[in-house]
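Every protein chain of the complex appears in place save one, which is left out.
The letters A, B and C name the chains in turn, as written, and every chain counts its residues from 1.
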Amino acid sequence: MRRIEDFREIIDNYEVVFFDAFGVIKNYGGLVPGIEKTFDYLEEVGKEYYIVTNDASRSPAQLAESYHKKGLTAIAADRVISSGMLTKEYLDLKVDEGIVAYLGTEDSAHYIDSSGLHTLPVSAINDDNIDSVNALVFLDDEGFDWFSDLNRAVNILRRRNIPAIVANTDKAYPLSVKDVSIAIGGLAGMVENIVGKKFIRFGKPDSQIFMFAYDLIRDYRPINKTEIVMVGDTLQTDILGGNKFGLDTVLVLSGNTLPADAQTRMTSTGIVPTYVCDTAVIK
Amino acid sequence: MRRIEDFREIIDNYEVVFFDAFGVIKNYGGLVPGIEKTFDYLEEVGKEYYIVTNDASRSPAQLAESYHKKGLTAIAADRVISSGMLTKEYLDLKVDEGIVAYLGTEDSAHYIDSSGLHTLPVSAINDDNIDSVNALVFLDDEGFDWFSDLNRAVNILRRRNIPAIVANTDKAYPLSVKDVSIAIGGLAGMVENIVGKKFIRFGKPDSQIFMFAYDLIRDYRPINKTEIVMVGDTLQTDILGGNKFGLDTVLVLSGNTLPADAQTRMTSTGIVPTYVCDTAVIK
Amino acid sequence: MRRIEDFREIIDNYEVVFFDAFGVIKNYGGLVPGIEKTFDYLEEVGKEYYIVTNDASRSPAQLAESYHKKGLTAIAADRVISSGMLTKEYLDLKVDEGIVAYLGTEDSAHYIDSSGLHTLPVSAINDDNIDSVNALVFLDDEGFDWFSDLNRAVNILRRRNIPAIVANTDKAYPLSVKDVSIAIGGLAGMVENIVGKKFIRFGKPDSQIFMFAYDLIRDYRPINKTEIVMVGDTLQTDILGGNKFGLDTVLVLSGNTLPADAQTRMTSTGIVPTYVCDTAVIK
Partner (left out) sequence: MRRIEDFREIIDNYEVVFFDAFGVIKNYGGLVPGIEKTFDYLEEVGKEYYIVTNDASRSPAQLAESYHKKGLTAIAADRVISSGMLTKEYLDLKVDEGIVAYLGTEDSAHYIDSSGLHTLPVSAINDDNIDSVNALVFLDDEGFDWFSDLNRAVNILRRRNIPAIVANTDKAYPLSVKDVSIAIGGLAGMVENIVGKKFIRFGKPDSQIFMFAYDLIRDYRPINKTEIVMVGDTLQTDILGGNKFGLDTVLVLSGNTLPADAQTRMTSTGIVPTYVCDTAVIK
């Protein structure tokens, strides 16, 4: 592990940069101050970049728009790769017909629409249509009643032997300096534990999201894994996943991993990034 | 393992009978038909019995009353031993002062009242009183708003390094022939998983509830573990816990374990009762 | 899920077939009787196929040779994709210099040789060279002394904060009709549990081995995931992994999953293949 002072030094050594979103580019208060300088520099020197995020609550277009509203206009929708996109690919490839029931907002459900499939909130599943439900997707922690719909999700999965897909593996996300909020990955873990079946999870640290991004690049140019660097604030997702996929990795200390804890956490987990850098903001 | 036709044969061989409640004495529809014959017989032959239950939603008095309403008038409050009683003992012994925050109904909170402690629902905890919260108790899946109060419970446990007590280890309970409901043990497991701390769990299969019952008996008479039999419908709680405590055990097939699955489940879990009997109803 | 009588029917619908090895092509007694007919047919109709295996005990060349010795001469080394190859890719990309310590036979270590790295058995690590150890790899359950070398592996990982790579996720493998043997994945799980660090695992059900095979094909021809079918005998590895990667899947009943248990296991795990077929032998 090498300590790097200026993030620019890292950029200069790679062809493509993968960024985690939360804790790297933005936090609960808005953008990480100064982060637009990094994206200006990337444009200037003509480096490619992608946002590789476990946020499945909105479509890439909506996620890009949310950056624009915050003042980071550089990020286009086609630069955003979310675990929700892998969920959509799964449904396209593996579920032919019938109803896909979901837990999440209408927005989150919109972009998993797949031809031939009917997307319905869990609350709309009843004795009349349950036999047509061919998949259940955990998309977002909002948009449904936790008591009635989590119980309903458990019983759908007891009655129907169908795939359950978790579009976001995160258990919780920061809500403010002090507080967190339970994420859909946390709720899905409880349901999985209760029904005793094996769920399918997309999102870092799983390799499939990195491959999705890697394939997007290879569609228009040759690239080698050694030319890509993954930047993230969380050892267990960004760094572990990037390492395993064979990428160099940067741990930044602007989010989940505090400067005071970084060394202890690397030692206790055994997850070590290629570099540690205070922030992804260039100097 | 011995297959027994008439439950009476088992009773005749022991001094004391421990019964699980759900799936043995009652189910979602009311009493197990004919079960009052068993309790009449116990009275007649002068055998002692206890209901040893993971139900922490109500006090022993309220639980006994619920049997009376259903027509089983034999069961007195002092025959009911619940995991909630161990929670109360823990608070009495280990928490001296301040607030005990809880998730559950007001009824469930009533009987954990302990001298010197102030019992408050999680929804009543705020920035003004959070520093006085000295324990958090998971009592029942009802009586609170899942979205706001589960998030609140997570954040209380992140800010306060206090014991979290789970008064019911069950993950789900049957609601009807087809459906189950998520139990407080399932919700607590999710919160534990998110905050990463070690919770304290009371209830079968943990030995402490068996010891509580065993001690109650020894208060007024000598008894040996070989003279007690535990009757339950669930291998992972009633039978595993009874076996480990050193008791003989009876698996009845009137609840969680269906006659068609009994052998497969014993083989796959390695949990084997002393006897298997269709029902706790005597012939 | 569709029940298929003749495996030929499945072959005819896909461009490429991925086969698991153990329980599909061979078992403890040798080849699955008649399996050469399937490979003759694949040659005849010009379908591509790959053996996708969690066996990291030998190189692809040695694995291919072992088929030849058993009489299945069709399988060339370049058709064999093992989790050991991903381990080698990881070392090539992520470990620059120093010693790679391993648990396994010399044969298993041979093919993870990577330029610039020095491969040494765990038994050869001592106070003089431990500071140069930059990775520890779990390759095979044979070739070392379990008592001394498992203890040594634990202590290497306590002293050095380095990646631990598990080249085979399987916990056990069949040794005869009745008995199994503990596999290196089982031993690695124990060591991981004791040192409390996060290990990197390659092999089904993880997606990365499927990507590796998928990329090999795409190097010389265009292919779509819908044109590939994965054939395996184990729900938790072959079928779960294939499904998640977006492939159609075939469960064969000639190995880990017995005909009598197939339905129960699909229901209890929630893992459902596209097809179930008695065997990969064509009629």
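Quick note on the criterion: contacts are C-beta pairs under 8 Å (C-beta built on N, C-alpha and C of every residue); 3 or more make two chains touch, one makes a residue touch a chain.
This structure is a prediction, so every number in the text was calculated from the model and none was measured.
Although it is not drawn here, the omitted chain touches the following shown chains in the complete assembly: B, C.
For the chain missing from the display, the contacting residue among C:8, C:47, C:70 or C:171 is C:171, taking the whole complex into account. Residue in contact with the omitted chain (choice from C:73, C:181, C:224 or C:267): C:181. The missing chain, though absent from the display, is touched by one residue of B:7, B:22, B:49 or B:245; that residue is B:245. Touching the missing chain, out of C:73, C:155, C:224 or C:263, is residue C:155. Residue positions on chain C in contact with the hidden chain: 145-147, 150-151, 154-155, 158-159, 171-172, 178-182, 186-187, 189-190, 193-194, in rising order. The missing chain lies against chain B, touching residues 89-90, 93-94, 157, 161-164, 195-200, 206-208, 211, 225-226, 236, 240, 243-247, 266-272.
Note that in this section only the chains that are shown with their structure count from here on.
If you draw each protein chain as a dot and join the dots that touch, you get a simple line with two loose ends.
Measuring from the average of all protein CA coordinates, the nearest chain centre is that of A. Here the CA centre of chain A is 28 Å from the CA centre of chain C. Chain centres here are Cα averages; for chain B and chain C they lie 44 Å apart.
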